[in-house]
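Okay, so here's the structure we're looking at.
Complex shown without one protein chain; remaining protein chains in place.
The first chain written gets the first letter, and so on, giving A and B; residue counts start at 1 in each chain.
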Amino acid sequence: MENRNPTNSRGKLQHTTNTFYLVSGWIVIGLVLVALPFFMEYTISQYYVYLAIKVIVWVLFAMSFNIVLGYGGMMSFGHAAFFGVGAYSSSLLLVKTSCPMVLAFVIAPFAAAAAGVIIGYFSVRVKGTFYFAVITLSFAQLAYILAFKWRSFTFGDDGIQGIEVPSIISTDETYINFYFFALIILLICLYLLWRIVRSPFGMMLMTLRENPERAAFVGIKVENYRLIAFTISAFFSGVAGVLYALLETSVAPDVLFWSMSGEVILMGVLGGMHIFMGPALGATIMVLLNSFITSYTEYWGLFLGITLILIVLFFPKGVTGLIVEQYGALKGRKKR
Amino acid sequence: MAFDSSMLFIQFVSGLSRAMVLFLMASGLTLIFGVMKVINFAHGVFYMLGAYIAFTLTALLTGPLGFWAAIVIAPTVVALIGGLVEIILLRRIYEKEHLLQILLTYSLIFVFNDAVKLLWGEEMRIVSLPKILSGFVTLFSHRFPIYYFFIITIGILVALLLWVFLSRTRIGKVLRAAAEHKDMVALLGYDVGGLFTVVFIIATWLGGLAGAVIAPTVRLSLGMDMEIIIECFIVAIVGGLGSIWGALLGALITGQIYAFGILIVPNYAMAFLFALAALIIIFRPNGLLGKPLQTG
Partner (left out) sequence: MSILELKEVRKSFGGVMAVAGLNLRVEDNRIQCIIGPNGAGKTTLFNLISGLYSCDEGLIFFKDRDITCLSPQEIVKMGIGRSFQVTNIFPKLTVFENIQSVILFTRRKGLSLFSDAKRLFVDDTKEIISMIGLNKKADKVSGILPAGDRKRLELGIVLATAPELLLLDEPTCGMSPMETADTIDLIKAIAVKRSLSVLFTEHKMDVVFGIASHITVMNFGSVIAAGKPEEIRADLKVQQIYFGEA
């Protein structure tokens, strides 16, 4: 867990072994991530490389979202708005202007962050989890309605088709290039998010989550910090949106629909929102399950809803929460 | 743009009928919140179910009988489903954190949308009106659909019924007391669990009624629950969550703003509602008639 503090003195030997396991673990993960697309492309099917990229996109989205949910303690039901704004703004730039891809990629997350400032400005000042959920959901649906009805600008429910992608990451022949492109973006974003949650700002967020009243009485302006967290989260959700648009080379209003917000919540809750990599696990499980289940039935929502109900009733700490608990029990001491 | 008076008047009446449907919905939402301190994100689902069940009933029983049966039976069936949802699911989470409460009702939207897809399919459905309600009346030399007045009448009747129920009956008084001091009511020997079931049944009955009443005026489609729930949230924000009369006031205001907003920018009338909600959040965070929230 990332909350261990420096006064925690451990045996030096154990420390070295830990470092060894940590380093070798990362090397193995790195090798798997590099070998994976080649293995899948040449042995099973290209589709699985595509699926792997989809996992990357959703991992990024889920972990961006978790800045708000897990670290900020804010239950946003409208994060599809930021994913969607990222996807739409980059696509519109690419389709309607001669903006180069790199520039569109840079601008779009800022557009998402701007949406985050606007929606966040109203949302963070309302009191209570319920109002917060109601307001974020409502704003996201407003964005959906705009994308759906403003045909002259957004192409309405036809969506934006045929987004041109530079040949170096083009997915016409192989998904491998795009895979590495997405992976690099993901790693950069995760590194930044990791730094943010461990930074003083991340610590402030945790104090707000734990006890906003106490935080206010040590001088922290709760609303300002929440707004900043919301904006950061919107920014990275926007990055995920751009990746999505480039991968699919098309965008439809569906990316702004409430069910998108619902799926990203489920990923966070399924994976465990109080652990940094929790939502990543949740996202991976969900994307793979989705691909598996939708190949059999069109009733994905039924599955999603029932899973969510079961988690709420029986495993409110998510999969990683469960693992940590089991691990703690194994070690014979209580972990939090 | 110049609007003649007949157009304005007809928008006013249509806004009023829309307000009544919103009131049916928002009063249920606010009743649940007031007593159980839970926001039912799935409240729109019961509205959608009401509409679809009304569709099936009018298709089964052709002629005027079908419609009247739908108005009576659809809300009842919906209320039964609501009661089951409360007993099987909701009562397990009252003591848990808000986040889990919200998640549970939210997940019901997924489940019921797919259930409707499974039972009724994805194509749009239309419910026809009996002859007696499908004509026009002439009032002050303007023509209005009779059905508008029918909806308005139902809304007023329900508002009166709710008022009598909450202020004149014993159980209504207990409910109001429960909304203020849950523990006190339990101490006095009332079964709070049973009370919650009753509230949820009443609220989902109102939602089902709203759906059955609106059914002949719209095309039924998947997702109609989300359209209405967002408007209900706005009504609740404007009126103040937990206050029934706030729900009525909020519904009247949003209904009118929507009706006249449509005259100005047909496609984006919703934007006016959002602007209204934003203003209320900034200047009157507890809504027009709401009390300060004590919940985290």
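One rule holds in what follows: a contact is a pair of C-beta atoms (placed from the backbone, for glycine too) under 8 Å apart; a residue touches a chain by one contact, two chains touch by 3 or more.
Note that this is a predicted model, so its numbers are computed, not measured.
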item: Among the chains presented, those that the missing one touches; value: A
item: Candidate in contact with the missing chain, chosen from A:201, A:300 or A:315; value: A:201
item: Touch with the omitted chain, as defined above, among A:188, A:216, A:310 or A:329; value: A:216
item: Full-complex contact with the absent chain, from A:50, A:225 or A:244; value: A:225
item: Residue ranges of chain A at the interface with the undisplayed chain; value: 3, 5-8, 192, 195-196, 198-204, 206-207, 210-211, 213-221, 225, 228, 232, 336
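Simple rule for what comes next: only the chains that are shown with their structure count from here on.
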item: Euclidean distance of C-alpha centroids - chain A vs chain B, Å; value: 34
item: Partner chain B, residues of chain A touching it in the complex; value: 75, 77, 122, 125-131, 133-135, 137-139, 141-142, 145-146, 149-150, 258-259, 262, 265, 269, 298-302, 304-306, 308-309, 311-313, 316
item: Residues of chain B defined as touching chain A within the complex; value: 33, 39, 41, 89, 92-93, 96, 98-100, 102-104, 106-115, 117-118, 226, 230, 233-234, 236-237, 241, 267-268, 270-271, 274, 277-278, 281-282, 285, 292-293, 295-296
